[in-house]
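Excluded from the complex is one protein chain; the other protein chains are retained at their positions.
Order of writing sets the chain letters: A and B. Residues in each chain are counted from 1.
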Amino acid sequence: MSDHILEVENLSVEFSTYGGNVKAVRGVSFNVNRGQTLAIVGESGCGKSVTVQAIMGIIPMPPGRITGGSAKLNGHELLGLSSKEANKFRGIQIGMIFQDPMTSLNPTMTIGDQIAETLMVHRGKSHSQALKQAVDLLEKTHIPEARKRVKQYPFEFSGGMLQRAMIAQSLACKPSILIADEPTTALDVTIQAQILELMAELQRTENMSIILITHDLAVVARMADEVAVMYAGQIVETGSVDDIFYESSHPYTLGLKSAMPSNTGSREKKLTPINGSPPDLFSPPQGCGYFTRCPYAMRLCDKKQPINFVVRGKQNHRSRCWLQHGDAPEVAAIHQNNSGQSRAD
Amino acid sequence: MLAYTLKRLLAGVITVWFIATATFIAMHMVPGDPLMNDKAVSAEIRKNLEQKYGLDKPVTEQYFIYLGNMLRGDFGISFTQQNRRVNDIIRDHFPVSATLGLLAIFFAATGGVLWGALTAIYRNRMPDIIIMFLVILGISVPSFVFAALGQLMLVNINSMLGYSLIPVAGWGTFAHMLMPSLVLGLGTMAFLTRLMRSSMLEVVNADYIKTARAKGLSPVRIFFRHQLRNAILPVITVLGPSIAAITTGGFVVELVFAIPGLGRYFVQAVQQLDYTVIMGTTVFYGAFLVFMVIIVDILYGFVDPRVRLE
Partner (left out) sequence: MTSTSISDFYPGVADFARVGTASPVEEISRPSLSYWQDVWIRLKKNSRATISLYIVIALAVFTLLGPLFWQVDPFLQDLNQISQAPSLRKSATLVGAYKRWDGIVLSDFPVEPQEYMESVAAVTGLQTFETATTQQVRLIWDPLTGSAGYNIYRNHRLPEGFNDLGLPLGSTYGANEVSYEDRLSLESRTYYYSIVPTDGYDEYEVYTIIEVRPQMIITVSEAEGRGLISEAEEGNLGQEIRLEFHPFGTDYLGRDMLARLMEGARVSLFIGIVAPLIFVLFGVIYGGCAGYFGGTLDALLMRFADFVVALPFLLFMILFKIAFGIGPGESGIFPMLLALILLAWPATARLVRGQVLQIREQGYIEAAQLLGAKPQYLIFRHIIPNTMGVILVTLTFAVPSAIFTEAFLSFIGMGVAPPTPSWGSMCNEGVKTMLSHPHELIFPAAFISVTVLAFNLLGDGLTEALDSRMRSRE
């Protein structure tokens, strides 16, 4: 058995809309290692959520359409399953939590019933058994007075509590992967830290893999083992967290990093936002999607999609950028180790 | 919940007072002496009425006499029907209207939820297109046209069968009630169908439905346990106002089908300028509608925990 629990290859998703076809995800490939965390980062609208929702089979179709690729969980294909087949792994082998816990739980059902529902459907438990286990799950996610809380409705919970309840719900069947789509974006900072802590803790105790979607590089640094940087529906750079932070070799990743406030970087270093906006996904450019914004852009970049280069011989560190081509001019920021920043520890 | 109910009831009482006042003002704007308009009023009744309503006193005093009578639940005596108390008229004829209205609301609500859910499931496919076309018709065709067409249909069915399967007009048995209440509920049904459809479609895209799918629930379970229940909520909130629409829509249906309801009585009273009956029925209907809305709102609390527990 490979140590990849999930292998996604060349996944493409389109949406047919009023204005035309949005090519939201264009040939995305990545692997998730057993027991590790893969972080997917990228700016808003780059297709992070669509990617994971396609894997879960919860993209609304229509308007959505998976136009190609495969996603294998332990070697079993996930794409193109009927809902009956998909429900053999959804909620059982893969759990998922969403960005906004306030709207992600059914407002007219008690928290307990919603957690219990999963257990009743997948594990054939009786309502009272399932409810008892829901209490345990809430306790596991450190919700105080869980016994009382199971009988309450979502609107009686705070945002942080709801996200804990969401996590409890997704853990009900002991999944081997947890997909967390911006689990902390809607929460305030202290709560964010608690939720991340909880996830890290549960990963250890339950031995789960996690796909963590975020825009926040600080979260990545803290949680991730592997990182995939996404831009305009493509993954532009993948690598270990160290590769991405210290040896980032894609101009977009560099841009992301310099747009991020860092409490460890040197004081005088200015934050530089990335100018311009991502390309129109109705008709994606024929060359590199970052061309119009890239400070190192070359003539070639506009004409030809860059290929996924291996960076400095490390098979796991890839960069979709022509600068990695042997004939490309040297760019100091990329070809020297860009270790201007030191690591938090 | 109790505090909420009491607050709503108090507001309801104030609203009824406002309705009574508006009725009083409207009736006093009618040009001329109300008693003079109708020569049929005998001298005896006239004297009686003048005494009872203090018509010879100043308007403000009349107003308080009127309010006092209303407060005691005494709506007075009919101008045109000698010695018939308005209370008796209401008691005799309102149950008929209420039965008609209740049946109509029942048809409208069940039909609306059913068709609405169906159209949402078959979104943009044939059943949706057909039902939504009928809905648009239902919203655009006036109720009296439906009433006339319904009656015409009954006439034709009966004459085709050679005997009276369903009575064409009148009141009494369930068969009498069927067509009028269907016709009466039709417009509201169309309206509720639309509401239910859009509410269903909104709920389909709600985050918690995504969650439910990610939990691996079957589509059937998601539909009944998560989607339907939340989608019905907006439909329930408009039931109160729908009752008002159906009640007044009942006037026409009662006229066309010759049903001895209060609505038909009201229209007659207006035509004959029977002031006490007009005022009495207006205030009665107003109060009825106000409290129906309150009752629906309170019932809503039982379905939506967010309201119940606040």
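The rule is short, and it goes like this: a residue touches a chain if its C-beta (ideal position, glycine included) is under 8 Å from a C-beta of that chain, and two chains touch if they have at least 3 such contacts.
Everything quoted here is computed from the prediction, not taken from an experiment.
The chain that is not drawn here is touched, among residues B:T119, B:S199, B:N230 or B:T282, by B:T282. Across the entire complex, the residue among B:G68, B:P127 or B:P142 in touch with the chain not shown is B:P142.
Although one chain is not shown, part of chain A still touches it, namely residues 9-10, 18, 27, 29, 31, 238, 275-277, 280, 282-283, 292-305, 307-310, 318, 322, 325, 327-329.
Even with one chain removed from view, chain B keeps its contact list with that chain: residues 15, 18-19, 22-23, 26-27, 29-31, 136-137, 139-145, 148, 151-152, 155, 244, 247-248, 251-252, 255-256, 266-267, 270-271, 273, 278, 281-282, 285-286, 289-290.
To be clear about the criterion, only the chains that are shown with their structure count from here on.
The centroid of the Cα atoms in chain A and the matching centroid in chain B are 53 Å apart. Interface of chain A with chain B (complex): residues 53, 56-58, 60, 83-84, 86-92, 95-96, 98, 100, 103-109, 117-118, 121-122, 153, 155-156, 166, 169-170. Listing the residues of chain B that touch chain A in their complex gives 204-208, 210-219, 221, 225-226, 229-230, 233, 303-306, 309.
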